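Note that one protein chain of the assembly has been removed; the remaining protein chains are unaltered in position.
Lettered A and B in written order, each chain numbered from 1.
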Amino acid sequence: MKPLHIALSALLPLFALFAKANAKTIVVCADCNYCMPGDAVAVAEAGDTILIKPGTYYETNIEVDKALTIIGENFPVIDGQMLDHIITVTADSVSIQGLQVQNVGLSFIEDRAAIRLSKVSHFEIVNNKIFNAFFAIYAANSSYGIIKGNEVHGQAVEEMTSGNAIHAWYCTHLDIEGNEVYGHRDGIYLEFVHKSRIFGNKSHNNLRYGLHFMFSNDDQYYGNTFRNNGAGVAVMFSKRILMHDNLFINNWGRSSYGLLLKEINDAEIFHNIFDTNTLGIFIEGSNRITYRENDFLRNGWAIKMHGGCTDNHFSQNNFLQNTFDMAAEAQGVDNSYDENHWSEYTGYDLDKDGLGDVPFRPVKLFSYLVNQTPESIVLLRSPFVGLLNFSEKASPIFTPTNLMDHTPLMKPFSWDKKIQ
Amino acid sequence: MIEIEQLYKRFGKNEVLKDLSLAFRQKGIISAILGPNGSGKTTLIKSILGMVLPTRGRIRAFGEDIRGRWTYRDKISYLPQIARFPENLRATELFDMVKDLRQRDTRDKALIELFELEEHLQKPLAYLSGGTRQKVNLVLTFMYDNPVYILDEPTAGLDPLSIIRLKQLIHHEKECGKIVLLTTHIMSLVEDIADEVVFLLDGHIHYRGSIPQLKADYQASDVEQAIARLLAGEESPEKAFTLNPS
Partner (left out) sequence: MNKILKYSLYDLVRSRWMFFYFGFFLLFTLGLFWLSPDISKVAISMMNIILILVPLIATMFGLMYFYNSREFTELLLAQPIPRQHIFLGQYLGVAGSLSLSFLLGMGIPFLFYGLATSSDVGLFLTLLVSGVLLSFIFSGISFYIALKNDNRIRGFGLAILVWLLLAVAYDGFLLLGLAHFSDYPLEKYALGASLFNPIDLSRILILLKLDIAALMGFTGAVFKKFLGSNLGMIVSLIVLLFWVLLPLWSIRRASLRKDF
């Protein structure tokens, strides 16, 4: 079986061409020959198209085991009635478009999904609506797939009993593009997913993360908006991730970040906007990362650094009106801060080179105090605290002495904003 | 019309009025309340007006207990001892304000004329001379026709001519059957206009009687002498001559 499978995969382009010649379209509707999508799939042959007419079809466990194109007309509803998987794809080159797949029940034994892809490649899941599913789109051991333009909307209330909107496990070369995902545990979850691109998605109001990387390398995500999630994006135990032109906004809460970096190496983070998050970026044990030309706007903390972080380089970022620009217990090793703009900066520029003549210390004493005694946040911006900060600034005792930007920009650095 | 029963007042430990009973009932009588500095004259007057609250005792005005009341003040004209006013106001504004507050017929025009205040009406009160202010004070007091007038040192700061006019004014009120209470340290004024004397000492009414009575009691030719003799019974007159440090 296995060698055959591999051989078939190799012959796939040829096979598809061949199939096209005899391709037929099977129509599914209440009064058609096939009144259930599953029946149509059963009789179809590789290369066929199945056209599903508007209507509601109560069906589960539809296994697509040949290269079919399934197209919904005006979003026919396939309703799983909270029972089981709805569509499982086990063949390569399957395309599913324009369906409304809904009501997949929760299971503690298996990851039930509305559309599950298992060990396949060259699939397309495009422009579907998936509502109220435990997991919506679940790709395992798959590659070269496109998940695009889907609207996924769950009704998750707590993390324990909810699944992810788009979930990928051991995949490579995925394009996850232009989806809108909300109301799940994670908007997009990637575990052992490599060389993939995630772009133009809107992920919002998810319980945990808008986008979540685990053990994934060489991926990039850009042009996404992460709004109102437990946290915007979490990147954990991953390498060489490119993150740019994303908007992280309104991610509020105790362990809430725009972006969480945990044990990651060699990442580049640029041209992102972090707006009004409790934490802009939370960095833990991460190395060799550059942060340049990002805007940090009105966050509780723009940056919080925790644990051993080495070789983190911040330059040409704009820190505007954050409650705290930075919190860091220690300077860390080989971290640098150069030519950033800090709206809190009160220095001057006598030689008019655009760089302030006195260094800026982004870590305030009060941020240290709040770290020790969180309740003292009620004293935020108190004149008394102002006095404390001032005296600490004059002679640092509690805050890292050498964490400073020696060349703060007098004016915000302007970069080309692709997202709003 | 004004009856004081067992009035006792102390400020902290300082007992000023000690169970004092006193009544002013007779119309057309001018009573001079006399006594040394600090004997409690102003305190007594202010008690009648409800500005000082008695520690004990009862005060009735026009038959009613004054405690917690304020309407009776509409029938009493009061001239305070010290005349100072809001800096930014002008005299006219002050008059207009009081008129506005009380909403009654007034005779301020005649009084302004009497005290020749016209030219000062448009100046801020802060810039008026002491005597001029006292005149403003007097206009404010006399502009209402009331059954009772209470005047605390009305002549303070006034020039002789103004004092004469004031006396005429007070006399006129008396003729109209008003009750007038006044305090003063100028005995000639008492001699000239008062009908009776109430002398406060040590928180008590030391003496009360008509002017002729007073003179008779102390076999004095004038009030000044009578008061001097009255006081002489209290303290040794030589004291006045031991002022120089030895």
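Following the convention adopted for this analysis, a residue touches a chain if its C-beta (ideal position, glycine included) is under 8 Å from a C-beta of that chain, and two chains touch if they have at least 3 such contacts.
Predicted model only: the values in this text are computed from it and were never measured.
Student: With the missing chain put back, one of A:155, A:343 or A:402 would touch it. Which one?
Tutor: From the options A:155, A:343 or A:402, the contact with the absent chain belongs to A:343.
Student: From the list B:2, B:22 or B:52, pick the residue that touches the absent chain.
Tutor: Among B:2, B:22 or B:52, only B:52 touches the chain that is not shown.
Student: Return the single residue from A:229, A:256 or A:399 that touches the missing chain.
Tutor: A:256
Student: Using the document's definition of touch, tell me which of B:23, B:97 or B:216 contacts the absent chain.
Tutor: Looking across B:23, B:97 or B:216, the contact with the absent chain belongs to B:97.
Student: If the missing chain were put back, which residues of subunit A would it touch?
Tutor: 252-254, 256, 276-279, 298-301, 320-321, 323-324, 343, 369, 372-387
Student: Given the full complex, what residues of subunit B touch the hidden partner chain?
Tutor: 11, 46, 49-53, 70-74, 76, 78, 80, 82-89, 97-98, 100-102, 140
The working rule: only the chains that are shown with their structure count from here on.
Student: Between subunit A and subunit B, what is the gap in Å from one C-alpha centre to the other?
Tutor: About 89 Å separates the centre of subunit A from that of subunit B.
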